[in-house]
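After the structure tokens below, expect a handful of questions from me.
For this view, one protein chain was removed and the others were kept in their places.
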Amino acid sequence: MSMQVGLVGLGKMGGNMAARLRDKGHEVVGFARHPEKRDVASLPELVERLTAPRVVWLMLPSGDPTANTIRELTSLLDTGDLIIDGGNTHYVDDRQRAAELREHGLAYMDAGVSGGVWGRENGYGIMVGGAEEDVARARPLCDALVPDNGGGYVHAGGVGAGHFVKMVHNGIEYGMMQAFAEGYELMAASDIVDDVPGTFASWREGTVVRSWLLDLLVRALDDDPELTELRGYAEDSGEGRWTVGAAVDHAVPAPVITAALYARFASRQPDSPAMKVIAALRNQFGGHAVAKADSGQAEEG
Amino acid sequence: MSMQVGLVGLGKMGGNMAARLRDKGHEVVGFARHPEKRDVASLPELVERLTAPRVVWLMLPSGDPTANTIRELTSLLDTGDLIIDGGNTHYVDDRQRAAELREHGLAYMDAGVSGGVWGRENGYGIMVGGAEEDVARARPLCDALVPDNGGGYVHAGGVGAGHFVKMVHNGIEYGMMQAFAEGYELMAASDIVDDVPGTFASWREGTVVRSWLLDLLVRALDDDPELTELRGYAEDSGEGRWTVGAAVDHAVPAPVITAALYARFASRQPDSPAMKVIAALRNQFGGHAVAKADSGQAEEG
Amino acid sequence: MSMQVGLVGLGKMGGNMAARLRDKGHEVVGFARHPEKRDVASLPELVERLTAPRVVWLMLPSGDPTANTIRELTSLLDTGDLIIDGGNTHYVDDRQRAAELREHGLAYMDAGVSGGVWGRENGYGIMVGGAEEDVARARPLCDALVPDNGGGYVHAGGVGAGHFVKMVHNGIEYGMMQAFAEGYELMAASDIVDDVPGTFASWREGTVVRSWLLDLLVRALDDDPELTELRGYAEDSGEGRWTVGAAVDHAVPAPVITAALYARFASRQPDSPAMKVIAALRNQFGGHAVAKADSGQAEEG
Partner (left out) sequence: MSMQVGLVGLGKMGGNMAARLRDKGHEVVGFARHPEKRDVASLPELVERLTAPRVVWLMLPSGDPTANTIRELTSLLDTGDLIIDGGNTHYVDDRQRAAELREHGLAYMDAGVSGGVWGRENGYGIMVGGAEEDVARARPLCDALVPDNGGGYVHAGGVGAGHFVKMVHNGIEYGMMQAFAEGYELMAASDIVDDVPGTFASWREGTVVRSWLLDLLVRALDDDPELTELRGYAEDSGEGRWTVGAAVDHAVPAPVITAALYARFASRQPDSPAMKVIAALRNQFGGHAVAKADSGQAEEG
């Protein structure tokens, strides 16, 4: 079933999603700040172009960009219109937002979208949260976005559940990435493994660790077998932090996901204040620097 | 190229490998302690049945079973015969073992084998370590064992490298499993996710975490959606421990793999001595138990 | 300088603090829910008994008890009165609270109080946050509460800083406790140490780990050398969670404090959902339970 959707945010994610939706026969009216890609020049124009009851799907950075857009849309949309937040919004904000929109007669659902730039071709993983009727209304869009075999979709629960499970998905992703990263470093540090890239490549078949992340790692090592062109520096999106926050809130031990997050924090520090404290304490044991060259014992113990 | 191999150990792994090797046209002479499956009744008979230069592949538990078998084979085999250890031997033992066998004119190579009971059908991941000529000799066997598309094979380096990378593979596996496990617990602990099994199932397509481990988890949740039939108890094979040991030896931070190992240790403790210390200290702060009911502050800090 | 203070909350902490304040010559008017200890029967009576400008010090559980009391006091107190929150309030709530009270003409400062039941005799560590003038006004009370040598006091910063550093103090405490706990378990698990309690006792002198927590541990082991009377079960106060939350918010890697918190979470789980997932995955590798008895390899790998 073909339908019409307003898509706000035409970046790497939104732009590709618009293309996939169109490929599957949907009508997409796109709006973005950058003039070159968009179909309409403003949110009012977007709303005008859509036939009520409207569906508007947001693919914006979480936080202010999403919040400000929803605020503006609230005053433009009509009773019965549906806003879908496909960005990485913190799940704790969803329920509040849904309640506010309901007061204006607007429906709201959240959608976690996974797949990166590969999604246009492969399809996206789509995890939605919301009321049954809203989710049903958006279903044709989701069907177009997921992989062609029809997998990759879940209605995880009420409002917020889509963002919650997408958040957990990303937390798991952090842990998996870090597991591969530690394995890489250990093989590279040993003098026993002659072919680290070949080892990863071989693991793509028959092994327990075969996975899409492994495929991506093999791809990266094909281009740069010793990763000499990269710095060991990694940003974190909010979702790793939120996963740890949710784990702490629910008294769930999450040592692996947390360690993966902390490794990213540490990767961005040119110097570690904590480790300065360790150095300072070690100096204090030894009395002064000369101790260092003299005996391991003098330094620790 | 079809060849002959003696296979010692016909358990879950060895038995399936024998079957796959035979399916691919190799001649397998199998020996195991249990009479029903074996082709020969003793190691001397095995050696007698094989044509020199012989190839004997061991699929035995690491430690004594493997060591004892190699010791007995050393006295039975002839110069130029090749022993392949396909078990999960600690890589640090391989070089010593190879040197000893070389003194007896015997060749040695190590093979890490991944794939579990699924390997018979899907093929195994095979990671070998050893000299070029020995590895070349065993290649037809490896070609039969790996998946039909020819992937899943690496000659990772000299003697020990096969077991080393298999060890790291398992360390990564620990980390990945724990990442999924933490994500499961967090979703189950929240009151926001109505369909945890469905969420995992949806992740098999389009997402970043899609992987064989995810496939297995979905399979397990199909049978038992809330895992009510299982206890949260997990053994660890030696390889997780060895990975942490190797990380420490090489000064490689491996927080994720280590956390996964420690979670298994903890899962097997009916009560934690360490946490008794925490409880004891908390009692000391508060003076006596009555403090607990009175105020959070009295207990801590 | 002797002064008058209203003290709300006469539990293990508040009650002892009242006693210490009186010992040092201050006039304490105490209120608590329980009739036996209190000097006044209600907050209105408390306010009536105090001479303006009043100082009211709260020692209540954080969250609702503190919030509700402050709300009631807001309507009872007069311009220029000062509320001191000595409980373990989350620092993020302090600024908001101070701003609200300021609108009613009331001053607010926060005080982290450390020392447990030992504080009455030894004195307390007092960490305050607030405006210079408010902090100065409360100083005589703080001087009475801290140890007799005058140490143990810091004005850490503006409103919220007292609770923030008390929170960090408790986070550090978690890490230190867990370090001792792990050391205990390792010594107890080895067959090499014949005298674990004696070892801890010896460490009280001359070593690097000598500390008050060690003193408490030695005291606990004096009573129960193998801690047989305790379960390895530990609650966590909010402050460990808040420390981890603050670390995540500030992108500060805090692996030790977090590991200590997670160990407490795990100690309270009769069975671990996460480890059920590990068990389920291990079952999947092996195909079925028979695999377990057969070979380590079949289970992992």
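We call the chains A, B and C, going by the order they appear; numbering starts again at 1 in every chain.
Here, a residue touches a chain if its C-beta (ideal position, glycine included) is under 8 Å from a C-beta of that chain, and two chains touch if they have at least 3 such contacts.
Predicted, not measured: the structure shown is a model, and the values here were computed from it.
Asker: Who does the absent chain touch among those shown?
Answerer: A, B, C
Asker: Who touches the missing chain here, C:Asn16, C:Thr243 or C:Ser272?
Answerer: C:Thr243
Asker: Which listed residue, C:Leu82, C:Met109 or C:Val146, touches the chain dropped from view?
Answerer: C:Val146
Asker: So one chain is hidden, and I want to know which residue out of A:His26, A:Arg54, A:His90 or A:His169 touches that hidden chain in the complete assembly.
Answerer: Residue touching the absent chain, from the options given: A:His169.
Asker: Identify the residues of subunit B touching the omitted chain, counting contacts across the whole complex.
Answerer: Residue positions of subunit B that touch the missing chain: 207-208, 236, 241, 244-245, 248-249, 251-255, 258-259, 261-263, 265-266, 268, 272, 274, 285, 300-301.
Asker: Which residues does subunit C use to touch the chain missing from this display?
Answerer: Residues 91, 114-116, 119, 122-127, 129, 146-147, 149, 151-158, 160-161, 164-165, 168-176, 178-180, 182-183, 185-187, 189-190, 192-195, 198-199, 201-214, 243, 246-247, 250-257, 259-260, 262-263 of subunit C touch the chain that is not shown.
Asker: For review purposes, identify every residue of subunit A that touches the missing chain, sorted by number.
Answerer: Considering the whole complex, subunit A reaches the absent chain at 9, 11-14, 59, 61-62, 87-88, 113-118, 166, 169-170, 173, 177-178, 180-182, 184-185, 188-189, 213, 216-217, 219-221, 224, 227, 230-235, 237-239, 255, 263-264, 266-267, 269, 271-287, 290-291, 294-301.
Criterion: only the chains that are shown with their structure count from here on.
Asker: Based on Cα centres, what is the most central chain?
Answerer: Of the chains present, the most centrally placed is A.
Asker: Please compute the C-alpha centroid of subunit A, do the same for subunit B, then give the distance between them in whole Å.
Answerer: 31
Asker: Distance from the CA centroid of subunit B to that of subunit C, rounded to the nearest Å?
Answerer: Distance between chain centres: 44 Å.
Asker: Whole-Å distance, subunit A centre to subunit C centre, using C-alpha means?
Answerer: Here the centre of subunit C sits 35 Å away from the centre of subunit A.
Asker: Of all the residues in subunit A, which ones touch at least 2 other chains?
Answerer: Correct list: 208, 251-255, 259, 262-263.
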